[in-house]
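As you look at this complex, bear in mind that one protein chain is not there, while each of the others sits in place.
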Amino acid sequence: MSLTETTPQTHAADSLFRRNLAMFAANRLAMASAVVVVLFVVMAIFAPWIAPHDPNETDLFRRLQPPGWAPGGEWAYLLGCDALGRDILSRIIYGARISIFIGLAVIVVATMIGILAGLASGYLRGWVDVVISRIVDILLGFPYLIFAIGLMAMMGPGLWNIILALAYKEWVIPARVVRGETLATRELEYVEAARALGASRWHIMLREILPNILSPVIVVSTIRMAHVIILEASLSFLGLGVQPPTASWGSMVADGRAFILEAWWVSTFPGLAILLLVLAINVASQGLRDAFDPRFAE
Amino acid sequence: MTQTLLDVRGLRTVFETRAGRVCAVDGVDVTVQRGECLGVVGESGSGKSVTFSSVMGLVKSPGRVDEGTISFDGRDLRALSPAEMRAVRGRDIAMTMQDALTALNPALTVGEQIAEVLEAHDETLPPRGAARRAAIRAKSVEMLGLVGIPSAENRLRQYPHEFSGGMRQRIMIAIALACRPKLLIADEPTTALDVTIQAQVLELISDIRARLGMSVVLITHDLGVVAEHCDRVMVMYAGQVVEEGPTAQVIGDPQHPYTQGLLASIPRPGLRGQPIRPIEGQVPDLIGLAPQCRFYSRCTRRTDACLAPVEMRAAGPNRRARCILIEEDRA
Partner (left out) sequence: MSLGKLLERILQLVPVLLGVSLIVFVMMALTPGDPVQIMIGDQSITPEQEAELRRGLGLDRPLVERFFVFIGNAVQFDFGTSFYHRRPVGEVIAERLPATIELSLVALIVALVTAIPLGVLAAIKKNSIFDRLATVGSLLGVSLPGFWFGILLLMLFAVHLQILPVSGRIGFSSEVPTVTGFLLIDTLLAGNLRAFGDACRHILLPAITLGLPMTAILMRVTRTSMLEVLRQDYVTFADAKGLSRRRVLFRHALKNALIPTVSVAAIETGSLLGGNMIVETVFGWPGLGRLVVESIFLRNYPLVQAAVLFYAVTYVLLNFVADILYTVLNPRVKL
């Protein structure tokens, strides 16, 4: 038997995966939330086609124009305009790009680093484990948002800087999950069998162990993604995120702070977008967790 | 005062699960005489523990007692309010659990865990103040002494994890007996213990039973324990009683094929050299049972007649079993 062929275990993992997926689909609230998340993603990708106006087009005649249904509003500017007369709806649609891109980028980078670190420390053990576990412990003691703020203050604004400022600690979380699962899996029969057949360490880690421990990693990553989106919005709110005029939800809420007396809509709608996306991710990931990781079901 | 202490008739306890209704106890009758020790034997899932949780009113959601009467010392326990039932538990009926390590609260001292049961039930205590505290303390020390814990005075302040396994078991028994109950339900009192300590704990229970004149229900899966300590035995299978009678008769001449199988599956000193034969197959799924003999699928002596419902039949004086092979005329 060639080791690169799918082993029976991966078949079992596949069918388990399908059954879990069916269980997730049966959870209507989680399913609806997943649809909301997908809608946000579609909105972000097709922003130029969906947005009714140019998000950066200023028009001083429309300064702080109320939403479409309010007196003085126009239906063409559904959610009203900000202090520079820019269409808030269009800016929210474009802002989704920033939130989702940064959220995804941070999680993908962190999860990949976390998987490699966790597999190495859980499977290879020895000094690799000692070193990685020590780094993980030290980073766990770091205050997340404060260091992110500090890093942004020092590095200056910019998309990649934000990703770096958030990912520096984020990888620790998947790393811990993967390490624990790997420790539990490494002595199982099919891993022993692969070892006995002379498979290389990387083959065992990536082809035998990884597919079987992916569920909890995916569950944790989706939950963390909601967290990262809020962190990014917080940085933007403080003026440490992407820079104007690029629309991001956090900075849009900050823009509206000066006008809470006369124009409630400027802050309210972008914040609502954050809440909706984060809530949808949270509910969907809870559904994922219940379906894929019954240990947590409660 | 009648001789019968506990009389359970037609008890049915069900659990509503997502997969369907599980009838964990189905039409069980139990009687316990004053001063008697009743052994209850069965595999896990036979309903032996649930039967006595039902008697104590401790069945937790999603389970509930569906039918039957539970009469204890002349009172109908099912008619009692939750508050009245709490007054019975711990005072008239006490229980010990399988593993004292998990049954004792890790965050409270042993002294507090004994004191609180006295506090709840003991009416002979002074009403309040230092006198009450001193009396509770004296009784706690007395109980620990009774179960054989040395220097009890100093150990009241310790936490459960500071005691050995056998000691913890004794502490749990001391707590159960603190109010001198009329009935002690001992659920697998020895499963979690070493063999030598098992014997000590069982001796302790038998000894105290004789001294306090209480009744004991000994729930176990160990027929050896039953043979040594129980006056009568009741064998349960899949939520039903399949055989009951005086211990010596049931063990010496089992009537039900399941009891026979159980006895054949344990090594016995008298039958050295005979092969041990485990019972083939598994306990049936308790969801959606057919109205046939529940042991049908595993029975070596089954016939088509076993596919009809089987009732308990008299199998001699004071003996009953649930099998069509028993000739009624023996009664």
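We just call them A and B in the order they show up, numbering each chain from 1.
Note that in this section contacts are C-beta pairs under 8 Å (C-beta built on N, C-alpha and C of every residue); 3 or more make two chains touch, one makes a residue touch a chain.
Just so we're clear, the structure is a prediction, and the values are computed from it rather than from any experiment.
The chain omitted from view is touched by exactly one of A:48, A:143 or A:244, namely A:143. Among B:29, B:43 or B:116, only B:116 touches the chain that is left out of the view.
In the full complex, the hidden chain is touched by subunit B at residues 56, 58, 60, 82, 86-91, 94-95, 97, 99, 102-108, 116-117, 120-121, 159, 161, 172, 175-176. On the side of subunit A, touch with the chain left out of the figure occurs at residues 134, 137-147, 149-151, 153-156, 226, 230, 233-234, 237-240, 250, 253-254, 256-257, 260-261, 264, 267-268, 270-271, 274-275, 278-279, 282-283, 286, 298.
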